[in-house]
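As you look at this complex, bear in mind that one protein chain is not there, while each of the others sits in place.
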Amino acid sequence: MESLQKKSNFNMSEWMVKYPQLGTGLLFVVLCIIFIIFSPTNKAGDNVFLTAQNWTSILESTAGFSIGAFAMALVLLTGGIDLSAGAVMAFTGMVVAKLMEHTSLPLPLIIVISLGLGLLSGLFNGFIIVRFKVPPFLATLGTAGILQGLGYMIADGKSVYVTNESFTRIFGFGQFLGVPMLAWWTLLFTIIMYLLISKTKFGRRAQAIGGNEEAAHNSGINVSAMKCAAYGIMGLVSAFVVLTTIGRLGSAVPTQGQGYELQFIVAAVLGGTGFSGQGGNVFSVLLGSLVLGVLLNGMTLVGVNYYLQAVIKGLVIIMAVIVTLQLSRKK
Amino acid sequence: MESLQKKSNFNMSEWMVKYPQLGTGLLFVVLCIIFIIFSPTNKAGDNVFLTAQNWTSILESTAGFSIGAFAMALVLLTGGIDLSAGAVMAFTGMVVAKLMEHTSLPLPLIIVISLGLGLLSGLFNGFIIVRFKVPPFLATLGTAGILQGLGYMIADGKSVYVTNESFTRIFGFGQFLGVPMLAWWTLLFTIIMYLLISKTKFGRRAQAIGGNEEAAHNSGINVSAMKCAAYGIMGLVSAFVVLTTIGRLGSAVPTQGQGYELQFIVAAVLGGTGFSGQGGNVFSVLLGSLVLGVLLNGMTLVGVNYYLQAVIKGLVIIMAVIVTLQLSRKK
Amino acid sequence: MDKGNELLLELKNISKRFYGSYALKDASFQLRKGEVHILCGENGAGKSTLMKILAGVQGKDGGEILLEGRPVSIGSPLEARELGIAIVFQELSLSPTITVAENLFLNREFGRFFVNRKKMYAESRKILELVGLKCDPNVLLSSLSIAETQLVQIAKALSMNAKIIIMDEPVSSITEEDTDKLFELINGLKRQGVGIIYIDHRIENYKRIGDRVTILRDGCVIETLDVGTATKADIVERMVGREISQLYPKTSKPTKEVKLKVQGLTDDKIKNINLEIYKGEVFGLAGLGGAGRSEILRMIFGANKINRSGIVEIDGKTVRIRSPKDTMKVGMGYVPEDRKLQSLILFRPVSFNLSLAFLDLFGKGPFLNNSKENQIVDEQIRSMQIRMLSKKAAVKELSGGNQQKVVLSRWLINDKLNILLVDEPTRGVDVGVKYEIYKMIDELANAGITILLVTSELSELMGLCDRIAIVREGEISGILERDEFDQTAIMHLCVH
Partner (left out) sequence: ACGGSTNKSNEAKPSSSAGASGTAAPDNSDLIKDGIGTDFGFGPIGHDMEGLVKRMGAKAEGLKIGISVSTQENDWMVEWVKSLKKMCETNGLECIVTDAQGKPEKQVEDLKSLQNQNVDGIILFPQEEKSLVQVLGQLEGKIPVVPTIPIDGAKVAAYIDVNQQLKGELGATALKAAFNGEQGNILVFDLVGRVDFAINRIEGFTRAVEKIPNLKIVETQSYGTAEEYLSATKNILASREEINAIYTPYGVSMVAAAQALKQMNRKDVKIVGVDGDVVILGLLKEGWITGTNPQSPQQNGSIGLFTLLRLINGENVQSPVWEPPAYAALWATPENAEDFSMKLWGRAPVGSN
């Protein structure tokens, strides 16, 4: 009996340590199977859940969360958290929309401006956190209020309709080689962030900071600069994510981005990122946000009541984390 | 020059370590002065900010935040965080309102039921956190989704009108000895929570856990039980806080409690509570939530633009934390 | 019955596995009343694990515990305490966010529901006086130094009125003076019939208090000896399974070339430190705990950010020090005193920790060359003989000695290394690894690297250094040449 237990334990835990994304992957597969079973079929007799259209929709609605979650994973790796990501989106999104509709600046310039503002917002977070040692939770919550307010002020509380078709195609519903643009963007960011976190010195140092800040400092790492950079990247990425929201909606709403920060965090954690530097595998995080995306899509498809959706989503989040943790935690 | 600096430093830091609420107190006074200066005068020529009526209003609107912040401070002391407090409010509040309006159960029983549900919700959080080692941030976020959904389901997303006058007086706008009931409740909870956190064995052990969980465990403390208790208390207190919200509004709204958890956290941190067991002085936390209460009241009174209010609130939160930290941090 | 022979505790065939490999294998052990029983063995031999099982902190996989002849099960720290077992943990086991008094009486507070603070305060005073710690029991624990914290831990265990007291490396971070006081106390407890299990890597201490010594190796009990008759060599040989003849392999000679010059280094803990250290010299800093030795190293390396003044010159050139980066650039390395808190990313693997400070060695530009990293790391692991279960294993799973090797290796992979600041490199490290570290220091010095060494073991300083500077209350009170080394002279300069 003892040896049996040992054997099964060994296999599972070894695997899970090597491939931490397995837990999330498992969940993803299970969800897909459930939804395939319960999905209605369309007139052509296809399983709706499996149609290309539906997966386009899943990929499009998940793109923003994935991209943001990558950056959030980086912030979490440095031992921080960013609750202002959604507000950065609200703010920079309004700037983009206003500039697009009310000026004749070229689109690339507008995008650069807004990404720059996102970067600055993030650096501001980083500055407060490293200079004054304000806990990231509070610092970013404060920044969130500021940026949200600024966003409202810019738009005077109104939504701004975006008519630039090339914009809404590139960042919204356009396709390239039959694949949604947003999927391409996700792919691009997956690669960039994977390289950044797992393959560069920068990523290595970020991980060290989350693991032990003092040790990182004593190893010659400029902890303050690194942290600022992480928050800066988070801000920049948030500013990018809002482009996809605006692109998809064809308009910028003052409340855009609300709650995104939590989605980012949830996806990052479902992808095995811990709150003090553990994990940080970009592919797992991608799986984490796909789990969320498929869940929401599937529930709507199957016709689950919205209120029940909230309940189920809550349950799935908890269970997913439990499964991931239990599997990846060695005895 | 050196000696001078040393001297002034000494005084300040000594004081701040002994009386950590000084930073927040200072902020409170400054805010009051600002609002007194800029407040309009009413027809009787009184400074509106200083009228008894206005302070009644401040106390009433701050009560819920203070009471919840005390419990949140306890959770923070154990090294945790509870993002489900607002959802507990949404859920138990709906139950209370539905029971009050659609059954003839006696009021005390209804209240006991709802506090019990709050307690259970909190214990559920605690269970997930200690049994499965799910990070509190995620566990409580998941629970929040579940409870929010349940709250909506109970009322089918509609608000429920509460007609029981004795209820709305006791928990809402009633007065006793010329002082608002809600101020009495605040006082009661201040005393209870002060005793609980600072004077009882329970409180001292809770704080030990936040500082070094393993050490607490090694001292024979049942860390799991203690944590469950902290979340349980948070749930119970949230269920109480929503009584005051319902009492003040005379109705239960499905979105009630939304964002309260963050307010609790902000107030607790403004009151010098850290994210790993530092601080936890109930009087400071009270001051922290009064700062928030006065700020919101004053800004509305002075007629600050709505959007600007968000900006200012964000700035004040950041500055307040900086001031508190800088002053209380020994050189 | 003879008090000294009455059996207090018996551990029979205790086993414990981690990840399938044995940390303890059929370990048996006896403790008599009024006895100080020393437990010794290499890092990772299983000493702490055995004690944790006894303290109810860790479960066992097999075996039996008999207390005064009765079999007992110790499922939790509380049960251990109720059975009269108290422990001073090797790792810090106090909570920084509550006061000293609250820590002392954690989970056994006075009062029914509310804590009786008056009584707690008064009792705390008494307990602290016992170990000679003069601090207000009402201050937060976080305001104490490491040494003071350790004393609080000891005081806490002593105040339990336990039948059995376990001390897992209690003196590793306290001063000689405090150690003397502790030994006096232990002798007192012996007389009261308390059984004490004592763990320490300093074999010199055994004779001062020990009655018997049990040697553990790889989780197995090798032998129990009488301290009175056993020689140091006996013990060491059983511990490491081989002989270590000469403890301090000093062969290096300093050059006459000034490598590191420190002028007027001052901050709020140290005053006007002036040093001139030669290339290839092993330069030691002696002093009592809290004298400021570590602070000097931190300041030279740039690890502290606080306002500072003074000049650090390397090869005659002033170095502007804003952060460790500046000093690392000119070839300095730093091994801090607390490897877990200050050096290691505990849940990351060895390779991660090894390469952390010099990532630029593993590829130009922003990217890391993983195969190059693996190659260099493997080389280093081999040459330093770092032992671990798997290369992927987290560094926290390594024993203390091997962790220390990882920290040292971090600096050695830099071929431009020319000054190494080392703070307490042998703390909590077994004799075998100690010897390896001594050898390494000598080799480095021979290779022309300047070493600034802080250790609280005077014999180490005297055995390894070319010169020793004595630090007293943040100031240098004297510098001795190797031929002037003398224990009493140094101690004299330390205290006054």
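Just so it is clear, A, B and C label the chains in written order, and each chain counts residues from 1 on its own.
What we mean here is this: a contact is a pair of C-beta atoms (placed from the backbone, for glycine too) under 8 Å apart; a residue touches a chain by one contact, two chains touch by 3 or more.
Keep in mind that this is a model prediction, so the values were computed, not measured.
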Identified contact with the non-displayed chain, of B:V130, B:I146, B:V253 or B:I317: B:V253
Residue among B:G23, B:G68, B:G142 or B:G172 touching the omitted chain: B:G172
Absent-chain interface as seen on subunit A, which is shown: 39-40, 42-43, 48, 51, 53-54, 57, 60-61, 101, 152, 156-159, 161, 163, 172-173, 245, 248-251, 253-256, 258-259, 296-297, 300-303, 305-307
Contacts of subunit B with the absent chain, listed as residue ranges: 40, 42-43, 48, 51, 53-54, 57, 61, 152, 156-161, 168, 172-173, 245, 248-251, 253-256, 296-297, 300-301, 303, 306-307, 309-310
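To be clear about the criterion, only the chains that are shown with their structure count from here on.
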Highest C-beta pair count, chain pair: A-B
Subunit A-subunit B separation of Cα centroids, rounded to whole Å: 30
Cα-centroid distance, subunit A relative to subunit C, in whole angstrom: 43
Multi-chain contact sites of subunit C, meaning residues that touch two or more partners: none
Residue list for subunit B, restricted to those that touch at least two other chains: 274
Residues on subunit A engaged by subunit B in the complex (per definition of touch): 81, 128, 132-135, 137-139, 141-150, 152-153, 157, 262, 265-266, 269, 274-275, 305-315, 317-318, 321-322, 325-326, 329
Interface residues, subunit C side, partner subunit A - complex: 19-20, 301, 303, 323-325, 328, 334, 336, 341-348, 352, 355-357, 359-360, 363, 366-368, 370, 392, 410
Residues of subunit A defined as touching subunit C within the complex: 6, 10, 17, 195, 199-202, 204-205, 207-208, 211-212, 214-222, 277-278, 330-331
